[in-house]
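With one protein chain withheld, the remaining protein chains of the complex are depicted in position.
Chain nomenclature is as follows: A, B and C, assigned in order of appearance, with residue numbering initiated at 1 for each chain independently.
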Amino acid sequence: MSMSAKIPVAVLGATGAVGQRFVQLLQNHPFFEIVALTASDRSEGKRYIDAVRWVIEGDAPAAVQDMILLPTDAQTVMRYATIAAAFSALPNEAAQVAEPAFAQAGVLVFSNASFYRMHSDVPLVIPEVNADHLRLLTHQRRARGWSGGIICNTNCTVSGPAMTLRPLYDTFGVKRVFAVSLQAQSGAGYPGVPSLDITDNVLPFIKGEEEKLEAEARKLLGALREENGEPRGVVEAPLSVSAHCNRVPVIDGHLVTLSIELETPARVEEVMHVLQTYRRAEVAGLPTAPHQPIVVRNESDRPQPRRDRMAGHGMSTVVGRVRPEPLFGACGVKCVTLAHNTIRGAAGGSILNAEVWFKVFNA
Amino acid sequence: MSMSAKIPVAVLGATGAVGQRFVQLLQNHPFFEIVALTASDRSEGKRYIDAVRWVIEGDAPAAVQDMILLPTDAQTVMRYATIAAAFSALPNEAAQVAEPAFAQAGVLVFSNASFYRMHSDVPLVIPEVNADHLRLLTHQRRARGWSGGIICNTNCTVSGPAMTLRPLYDTFGVKRVFAVSLQAQSGAGYPGVPSLDITDNVLPFIKGEEEKLEAEARKLLGALREENGEPRGVVEAPLSVSAHCNRVPVIDGHLVTLSIELETPARVEEVMHVLQTYRRAEVAGLPTAPHQPIVVRNESDRPQPRRDRMAGHGMSTVVGRVRPEPLFGACGVKCVTLAHNTIRGAAGGSILNAEVWFKVFNA
Amino acid sequence: MSMSAKIPVAVLGATGAVGQRFVQLLQNHPFFEIVALTASDRSEGKRYIDAVRWVIEGDAPAAVQDMILLPTDAQTVMRYATIAAAFSALPNEAAQVAEPAFAQAGVLVFSNASFYRMHSDVPLVIPEVNADHLRLLTHQRRARGWSGGIICNTNCTVSGPAMTLRPLYDTFGVKRVFAVSLQAQSGAGYPGVPSLDITDNVLPFIKGEEEKLEAEARKLLGALREENGEPRGVVEAPLSVSAHCNRVPVIDGHLVTLSIELETPARVEEVMHVLQTYRRAEVAGLPTAPHQPIVVRNESDRPQPRRDRMAGHGMSTVVGRVRPEPLFGACGVKCVTLAHNTIRGAAGGSILNAEVWFKVFNA
Partner (left out) sequence: MSMSAKIPVAVLGATGAVGQRFVQLLQNHPFFEIVALTASDRSEGKRYIDAVRWVIEGDAPAAVQDMILLPTDAQTVMRYATIAAAFSALPNEAAQVAEPAFAQAGVLVFSNASFYRMHSDVPLVIPEVNADHLRLLTHQRRARGWSGGIICNTNCTVSGPAMTLRPLYDTFGVKRVFAVSLQAQSGAGYPGVPSLDITDNVLPFIKGEEEKLEAEARKLLGALREENGEPRGVVEAPLSVSAHCNRVPVIDGHLVTLSIELETPARVEEVMHVLQTYRRAEVAGLPTAPHQPIVVRNESDRPQPRRDRMAGHGMSTVVGRVRPEPLFGACGVKCVTLAHNTIRGAAGGSILNAEVWFKVFNA
C-alpha cells in the first residue's frame, strides 16, 4: 500500500449513530479517505450536514458536511466514486442485500451488521483476538465468486469479554463463563431507547443480545479449519457462555461481569499478569490499535463506564476487580470488563479490521 | 394483643433515609404508634421537621413533624416514653452499642443494621422465608439476660434473591447461585452516592455487599438447630452463592440476575408455578404483608425497577425472565428478581417482622 | 346527574402516554365509567393490554386490560357503545378530524389536543382559573350545529403558571411575565425524547411550546365576551408573557420560573397569602379537585419535580421561592411553580373539566 495516496472508502448508512462514529474516526485517518457516504432513500441527495442528526459530542467533521448522500446501492456508488473498501453501519435488513452487492462489485466491506457474522466463510474478527481469521477471505471470495468480500466485526457487547477471554483461553483454558452485561444506551442506536424507558430504570432484556454474545464468543475464540492448507471455516471454541443482558442509564460503554471457570487453576496475580501483558504483533503500530489491548486496574471500584470508556481512545478493554470465583474452586476467577461499544465494539473495531487487512494481510 | 390500644414504638435514627421510611410506613399503622424518635447528638432537641432532610417523595407525616428528637440512648428514651418496640435505622457503629441497651431495657429492637445479623442467637428474618427463626429469641433472651431482644432484617440486596430461592430450595433444592446485582442509589443512604459518581455511570463495587449477600442467603435459608426442643442457632443452608454487586443510576429498587443450579431438574413452567403460588400462612392478613410475596411476570422485559418496585406496595418480590440456564443443564434456571430496597429490603421488612412477632409468635 | 349510574365515556387515543393517564385516573371514578377505548388503525381490534406499552408505574387497570380497541371513528364507536363524553388524548392531526365528528354525534369531547384550543368558541379551561368559560359551549353548539361539543384543557406547561397568575391577576393585576420552563420528558409523549438526547443534557427548545404558553395564558386569564347576555368569545387578558422552554432529564413535572411585573405593588407576604388561600367554589368537593389548588412552600429549595409533583395527587400547583423581583421595583415578584404535566397538565385536567361540567354546569 502506498501511503502517499490514501485508500478511498465509503461509509454505508452514514447518518445513524454508528455511521457517525465511522465518519468521526475516519477523519484525518492516515490510510483511508472518505469519498462517498450513503443513506436510506429518505436522505438521498441531501447534504450530509442537513440529513444527519449528529448525536456524538461536538460537530460532524467539516470535510464531510457538504457531501451529498448517495443511495446505498453498489452500482450507483461505484458510478460516482471509486472505492476500495466500505464501512457498513447498515441495519441488518439493508446489510443483507447491500453488502453482497458491494462485495460482488469488488469492494471489501467492513461490516458492523450482524447478518453475516455467523456465516461459515465470513471472518468475524477482533484483530487482537483472531486476526488470523481474516485468512478466510480467500475461501469466501472463491466460494461466492466475489472480488471484494465481507469482514465482520462483533456484537458490541461481546468485544470486551472476548478480548478478556482470549489470553485466559490460551493460557489456562476456559470451560464456562457466566456473563452479565450492563449496556449503554448508544448500543441501541438513535433514536434507540426512549428516555421514559430508561430514566431511573434498568431494562433487563435486549432482543437477540444474549444469543449473539454466547455464539460470537465461541466463533471468535475458535480455530481456523483448514483443508488442503486453506482455511475453510472456523471450529468454534468448546467453551460455554451464558449471559444476562441489561440496559442501564449510561451513554457509552458496555460493562460486563464475568464469572469464569478455567480449565486449569490460576492465581489472581497470574490472571492479572496474563491480561496486562497481552499483546498481538498483528496490530503493532496501527493507527487505531491501542497501546494496550487490555488495561488492568487495581482499584476496587473500576472499571466504570464514564471514567474508563475512553481508555486507549476508546479501543482498550479495561478489566478490574480480578478475584477468585469461589463457586469454581481453584479454577474460578471473577472480574469486570468494560469496552466502548460504539468505538471498540462498532466503528473503531471495523476500522482496525481494515487497517490490519490492508497493512498486514494484503500489504 | 389488644387492637384498641396500639403498641408504642420508637424509631431509632429517624432522620436518615431508612429512618424516614420507618416514619412513613408507620404512619396510621393499625398495630404500632410512634411515640419517640431518636437522632444523633447533632439533631437532639430539635423538632423532627427541622432536623430531617426528607428525601422521600412528598412530606414527613404531620403527626411526627413536631416531635422533639431524643438522643439514641435507652435510658433517656425510656424516661420520656414507654415503648415496647423500637425500629432501628441506626448506622452500624451506633447500633452495636445502642441496640443491646434497648434490648436490656426490655425493648424489642427490630433492626435494619447489619451488626448483629450473623450472631448465632439473633434471628435474621424475612417472614415469608424463615419466620420460624423468630423462635430463636427465647434463647437470645436467656443467653444475654435480656427482657427485650434484637431481631434483624436482611441486607437490602439479599431480600429479593432469598425470597426467590426459598420456594425453589424447598421444592427442587439449590446447589449454586450466580447473582449479579444492579442496585439503586438509595441503598447507600443519604447523602450517599455523589451524583458525579453515578450520573452516566455504573459503580461496579459496593463495600461489603457481596459478602453479606452470600452469607445472609445461607442463614436465611438455613434450618433452626434445636437442643432439648429449643432453638439454639441456625444451620446454614448448604448452598453456595457468588455475587457481583453494582450500583446503577436508579433511585429505588435492587435488581438481581440469578443463574441457579437446582438439585433436581425442573422445567421453566414448574419453576414459575412454584414461585407464583408461594404463600406463607404466618403472614396472612398482616397489614404490611403483600397479597403475593412473589409476583411472576411473563413479559420479556420485566421486572424493571421504576415500573415494578412498588408491586405489593413495595413489599412483593417481582421475578421475570424465568428461562433455562444452559450451563447447568436440566438443573439450570435463570431469572431476574427485583425488590424495593428501602421498603421490603429495609423499613418495610422490619415492620413486617414486628407484625409477625406481635400478632403470631407473641399474640 | 344520577350517581347510581355512571356516565359512560370513551378514551380516544388510549394507548399513548396521555391516554394511559386517562385510563389510570378514570379507574374507579365515581362519575365516569370507561366503556370504549380507541386507538390508531395499527392497534384496532387488539386487546388493550396487547396493544399498549404501559409507560406509567405499575400495570394497566385490570378492568380495561381485555377491552378491544376500536378505531377512532365516531360512527363505529357509537355503534358499539353509547357514550356521553370522550376524553381525547389524540395527536393534533387526528384530533382535528375526529373531535368534531364526535361532537357532531352528540358526544362532549374533553380534549387534551391543542388544535381547537385557541378557536374563539372553544372553552380552554382550568376550572380553578376560568371555569366560567365553560359557558361558551352554548354558543359553540349553536354556531357549529353540534349536540355535543369540544372543551379543551391547556398545554401542559401553562397550567402551573396560569394557576399561579390567576389570583395575582385578580388581586394585584399582572402586566408582564418572564417565564422559563424546565420540562419533563413525559411532556413529549412516548417514545418521545430519545435517551441519547437527554441523558446528561438539556434541550433548550421545544417546538411550538413558547408560543402556546404565551397565547394560552392570555386566553385562560381572559374574560368572557358577552352579546345579548350570552358568551360569544373570550377577551384575552392584557398581560404579556415571554417564555424560554427547556427539556430536562426529569420524568414528570414541569417546573417554571416566573419573574412577574404586577400592576400594583405587593409585598412577598401578601403574594404568598393570596396564593396559599386561593380557592374556587366551582370545584369544591369534586373527586379530582385537590384540597388546595396552590400549595405554597417556605423552604428555600422547593418545589422540586420529584418531591412535589404528586402534591394533591398530582393536581395541585406547588409554588415556592416567592421573593422580590428587583428589576420591576415594588411591583416585582419572583417565584418558581411546578405542576404535574401528565396529571394536572393533561389527563387529570380534562377529567376535572368533565367533573365541573357534569356536576356544576350541567347538573
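Criterion: a contact is a pair of C-beta atoms (placed from the backbone, for glycine too) under 8 Å apart; a residue touches a chain by one contact, two chains touch by 3 or more.
All of these numbers come straight from a predicted model, not from anything done at the bench.
> So one chain is hidden, and I want to know which residue out of A:Glu57, A:Glu227 or A:Glu269 touches that hidden chain in the complete assembly.
A:Glu57
> Sort through C:Val107, C:Leu255 or C:Met315 and give me the one touching the missing partner chain.
Counting the whole complex, the residue in contact with the absent chain is C:Leu255.
> Which of these, B:Ala17, B:Leu70 or B:Val296, touches the one chain of the complex that we don't see?
Within the whole complex, the residue contacting the unshown chain is B:Ala17.
> Out of A:His119, A:Arg141, A:His273 or A:Arg307, which touches the unshown chain?
Of these options, the touching residue for the absent chain is A:Arg307.
> Hey, which of B:Ser88, B:Ser114, B:Gln140 or B:Ser186 is the one touching the hidden chain?
Touching the chain that is not displayed is residue B:Ser186.
> Please identify, in ascending order, the residues of chain B that touch the omitted chain?
Residue positions of chain B that touch the missing chain: 17, 55, 185-186, 190-200, 249, 251.
> In the full complex, which residues of chain A touch the absent chain?
54, 57-58, 199-200, 306-307, 310-311
> May I ask you to list the residues on chain C that touch the chain which is not drawn?
Where chain C meets the chain not shown: residues 176, 178, 180, 182, 199-205, 207, 240, 242, 244, 246, 248-251, 255, 257, 259, 300-307, 320-321, 325-327, 334, 336.
Just so we're on the same page, only the chains that are shown with their structure count from here on.
> Counting only Cα atoms for the centres, state how far chain A is from chain C in Å.
48
> Taking the mean of the C-alpha atoms as each chain's centre, how many Å separate chain B from chain C?
41
> In whole angstrom, how far does the Cα centroid of chain A sit from the Cα centroid of chain B?
About 43 Å separates the centre of chain A from that of chain B.
> Where in chain A do residues touch two or more other chains at once?
Those would be 199-200, 249, 251.
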